Each structure stands twice: as structure tokens, then as C-alpha cells.
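Of the protein chains in this complex, one is absent; all others appear in place.
Chain naming follows the written order as A, B and C, and within any one chain the residues start at number 1.
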Amino acid sequence: MKRVFALALGVMTAIGGFVDVGNLVTSGITGARFGMSLTWAIVVGTIAMTLYGEMAGRVAAVARRPVFHIIRERLGVRTALVNLLAFVLLSLLTLAAELGGVALVLELVTGINYLVWVPLIAAAVWLIVWRMSFSVMENLFGVLGLCLVVFVVALFVLPTDWGSLWHGVTHPWVPPREGHPMYLFYAVSLLGACLVPYQVVFFSSGGREEHWTPKNLTEMRFNCVVGFPLGGLLSIAIMAAAAVVLQPLQINVKHLGQVALPVARALGPVGLSIALVGFAAALLAAAAECALSIGYSVGQFFGWSWGKDRRPREAPRFHLVCLVAVIAATAFILTSIDPIAVTVVSVVLGAAAVPLTYFPVLVVANDRDYMGGRVNRRWSNALATVFLVLMVVTSIAAIPLIFFTKAGQ
Amino acid sequence: MLCALLVSAAAAGGCAGPTVTDGGYRAKTAGMLGDISSSLATAQLAVGLDLKGRMALALTDESVSQAESDASSSESSWETRQPPSDAMLALHDRISGPAQDAVSALRKLRIAVRRGDPDAIRTALDGLDEPAAVIDRLSRAVSG
Amino acid sequence: MRAVELIGAAVYDSDGVPVGAVRDLFFEAVGGQVPDSGRPAYRLRALECGAVGLAHRLGYGHRSITGPWPLTVLMQRLVQNSLIVGWEQIAALGTGRVDLAVRRDQLRWAQQEEL
Partner (left out) sequence: MDAGKRFSADEMLLDRQIFDADDQPLGKVDDLELTLPDGGGPPVLTAILCGPTALGPRIGGRIGQWWAAVGRRLRPSDEPYPNRIPLDQVGKVDSTRLTLTVSRDVLDADRMRDWTRDHIIGRIPGA
């Protein structure tokens, strides 16, 4: 019974951890603008995330190496440093988006301008990093993040035409007023929202924080293979809710509140409140994970002691990096730049940076000196190679697409 | 650095660059009309749900004020553009009035929602129907 | 002497023909101790020189990497083109430059070398 409970908890945290501000925003925007015709991008992104998440988790458990140890060992100092800088800048942008996202949710709850909330939320995120134990953080927010399941419930209450939704999934088409570049831009944004680099760094470093050994492999795989796809399903549900309610009204999603309107229509005040709790929990957890991932990556690159299972005195530089990251992201979002625009740009840039983090993981997952007999199987290598090629293509296309579509406007 | 640059480029993207051709101006106009009609629809949906008791917290208030500010900023940034030809000047004159009407209808709705008087809200909500229909017609004329 | 002075240094043979850059250092436990060396003492036996560093860094030179398929072929081809320079084949060590006492074709290929 205890084991079943642990497994269930793990899956729930994987679901809650998968969904962040990138998924909420991109699913809402694309559902309203493109209906279900971009579902394939979430499916592809989720499969790739599951595959590479499992690899990173396996490397963390068997070789006891978190991602940035591997990156430095296998890419050498200079390439790894470039990689680290790209990762840190990108994660700062993501952190800023998550902080801004929580603040926007609180504005929806209280009616008080989000900029007032930003410093308070930043303080809360830092306190989570500073004091809260790793497992409490993961489990509490993971379970609260599950409130987002109201989107699935809403779909069953709404007059959903399942046949036409399914038709949209299986017959992807480009709406005539959008054009192909716009379609591709949002496809990349959905891929980027599923394949966020910080999530792999967090997942593998979290594995080290919880002292995984090869004994934990089954549990870890179960979390990946069940949790991540369910998280992807949640993203699809958010997209579908927008497609059912917002698309017929030709609403162009620019605010988080619009993403929640379908739930209000289906389930009224209670459902809406649950959805907003889900938003806040998922984004707050993502913000803390993002701040931690910045500390993890820098600490692992330099070989410092890092992690939440050490007292701050024992890992001073790790905590300093986390603190500075939170302050920098807060300052950035306080310039009153639109957090939704920051989110969209951050997921697309994230898609551009994905191969940097994922490629070394793939190589090491094939290295018998690290992994012994637990190297990748042939089929998972075949699949991983296909996705790697796709990620490289996406990565090359991402930045031109940002400029060409003016970041999707 | 690069990230910050890209973000600011993206944020500025909406209002950057002079429009030189008729086609460009037409596209900008269609975009502005699309923004206004999306704002009108959002406000209608949110307030309609509110009147049925399906909204909670500050969501109605926020949705309506965001709709108004989106519509008004999109309209005013469109107004700052110089129409490139006489034909486009005529287009501008045909659209400018209805677009401003839509923005002011949204403003009335926002004020009514702030005051919280159900009758005033209902009247202001009905007041969106007319501009919504006009914007919809113009939008189709411009893109078609 | 520090490893950073060797790794990345350009290597030229006795005729001044470029051989590549130093990618890796091979050590062997032989010979007497010196202060701090501990027991056994490890001596620099050879340098590995190649044109492309990436394949080495990733570990396709000596480690047992089993995949993924197209990459293994590509990387092993890159690694095969590297040469082994024995310490006794070095004529002079300069800043960022290693001059050899032998011609390029007298060097051994890396794939014939067992570690």
C-alpha cells in the first residue's frame, strides 16, 4: 500500500511538474487560434520529453551524474561554459515568466495590479528554495497543480463536439488568415513548452537530491512514462477547452484570464477557483524549480556543493546563485514587460536551446563506462535520434521564426 | 543579453516599422480590427458568464479592463500610422469612427462593471452588439 | 608544466607539416617517484593529436559507447584520423606549439593504440 501511494505521489508530481506557464499560455493561444490542428506538436514534444527525461533520470540513478556534470565532462570546459551561459540566460527568462504568471493569477484573484505582487512572489519563491524540504516542495505543489484537471472535467460538461475535435487532431490544417510561418512558430512554441531545458536539469538533479540508485529505476520510469504523458494530456485539454469556447468567438488569447474562461463557462465559480489555484500552484512550483535549476547547473559546472538536502551554510555558492537568479528575474519582470510575451519568447528560445542540454544526455546514456548494462536499447536510440534530428531542425528554425512572425503577433 | 534583445524586439514588434504599401496598411487595419473584435468577444463572454453567476473573484473585472485596454491601445497605435495613399486614407476614414465607437462601448461596460450595478451592466453589454456587428462587417470587407 | 599548456597546442612534424592539435594525454604507471607524485608515479607517455576535438571529448575515442547508430559511425571516423605522439618523439615544447623530431608518416594511428 505504501509503495502504491509512493508511486501515485510520484506520478502526480510528474504531472504537476510538467505543466508550467509555457504550457498554459501556448495551449490557450493555439487552441483559440488554430483549434486542435497543432495537437501533434504537444504529442511529439511530450514523447520526446518522456524519452529524454527517462534517460536523464537513468543516468542520474545509475551513473549518479546530474546533467551539468555530464555536460562538462563530455563537452569540455569551453563548450560547456557556452552551454551553461545559454541555459542560465534562458532559465532566467523562464523564471521571470513564471514569476509574472503567478502575479497575473493573483491579479485575477484580487483585482490588484500584478506588479504589486511580483516582489512578494519572488520572496515566496526564494523562501521555498531556502527552507522548504525537497520532497515537501515536490509533493505539495505537484498535488495542488493537479487542480488543472478541471480543464478535462470542463470538456465533458461543455457541449463539446468530440467528433470535430478529433477531426481537428487528425487533419492538421493551417487557418487561411494565419499563414504557414505563424503555424510553424506556434508549433515550435508548443514543442518548446513541452521540452523545457530546466525540467530535465531539475529532474536529474532532483534524482540526486533524493539519492536515487538503480533500485529506484522502476519508480522513476513509471513517473516518466505515466506522469509526463498525463501532463501532456492536460496541455491538450487546455487547448481543447480554448478550441471549444474561444475559437468560435474568434478570441485571440493575450491574458491568462482568457485561458480560464472556458472553465468558468462549464463549471461556474467553484471550477474557476480550482483552475486558478491550479495555475498559481503550477507556476509557483515551476518558478522554484527554475530558480533551483539555475543553482544546480552552475554548482554542477564548477563542482561546488549544491542541493536542498544540504543546509545553506554547507552549499553557500549554490544558494547565492539561486538568490541572485530570483532577484534578476524579478527586476526584469518589474520593468512591466508583458509576462505573456516573455513566456512565448522564452518557450521558442527554449526550443532553440534544447539540443544543447539533451545531446550530451543521449551520448552518456549510451556509454557503458558510465551506465554498465543499462545503456539505451536499440529502439529507444532510434527514437531518440529521430527526435534529436527534429530538435536540431526546430532549433535552427526557431530564431528566424521569432523575427519573421514578430513573435507570433 | 541576446534573450533580452529578442524579448524587447518581440515586444516592440507590434508597433515597429513604417507601413509603406497599401497591402501593408490593409494588413495592419485587419489586424487592428481583429484585436478589437477579440476584445469585444472576450468582454461579452466574461460579462455574460458573470450575469449568469458563473464567474468568481476578480476575473470579470480584469477581463473587461484588459479587453478595453487591448482594444484602445491597438486602435491608437493604428491611428498613428500614416495611410500611404488616397485610397487608404478613405479606408482609414471609413474605419476610424466605428473602431472608436467599439472602444468607447467597451469603456462604458468597464465602468458599469466597476460600479457593479446589474442593470447598467446589462445595458452596457447590449451596447456591445452593434459595434461588434459593424466591426465584423468591416473586418470581412478589409480582408476580403 | 600544466596540462592546459599542452592540450590544444598545435603540433608540427620535423618538416613543419601540421599534424593537428593535442587532444588528450596518456599516462602510464612506470618509473621512480618524485616528490608529491605518490605511488605509483604516472608518467606522460604520449599525446594524442587530431583535427577535431569534439569526438574525443564526447568519448568516442576510447570509451565503449554503443550508440546511437549514425553518430557512432561518424564519430569513430573522426577519431580514427588522430595520431599518437610518443614523448620521445617530441623535439621542443613552445607556447601553444609542439615540434616533433619525426615526420608525420612515422607516427602511429590512434586506432592501433591500445590504452
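We take it that a residue touches a chain if its C-beta (ideal position, glycine included) is under 8 Å from a C-beta of that chain, and two chains touch if they have at least 3 such contacts.
What you are looking at is a predicted structure, and each value in this text was computed from that prediction instead of being measured.
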**Q.** Displayed chains contacting the withheld chain
**A.** A, C
**Q.** Where the missing chain touches chain C, by residue
**A.** 1-4, 6-7, 23-29, 31-39, 41-45, 48, 56-57, 59, 61-63, 87-88, 115
Q | Where the unshown chain meets chain A, residue by residue | A | 63-65, 69, 72-73, 76-78, 80-81, 130-131, 302-306, 311-313, 316-317, 319-320, 369-370
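Here is the rule we use: only the chains that are shown with their structure count from here on.
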(Q) Based on mean C-alpha positions, I'd like to know which chain lies farthest from chain B. (A) C
Q: Can you pull out the chain pair that has more C-beta pairs in contact than any other?
A: A-B
Q. Measuring from the mean C-alpha position of chain B to the mean C-alpha position of chain C, what distance in angstrom results?
A. 67
Q. So, what's the distance in Å between the C-alpha centres of chain C and chain A?
A. 42
Q.
Multi-chain contacts only, two chains or more: what residues does chain C have there?
A. none
Q: Enumerate the residues of chain A that touch no fewer than two other chains.
A: none
Q | chain A residues within the chain C interface of the complex | A | 74-76, 79, 360, 362-363, 366-369, 375-376, 378, 381-382, 384-385, 388
Q: Could you pull out which chain A residues touch chain B in their complex?
A: 89-90, 92-93, 107-111, 177, 245-246, 249-252, 254-255, 257-258, 260-261, 264-265, 268-270, 272-273, 276, 332, 337-338, 341-342, 344-346, 349, 399, 402-403, 406-407, 409
**Q.** Interfacial residue positions of chain C with respect to chain A in the complex
**A.** 53, 57-59, 63-71
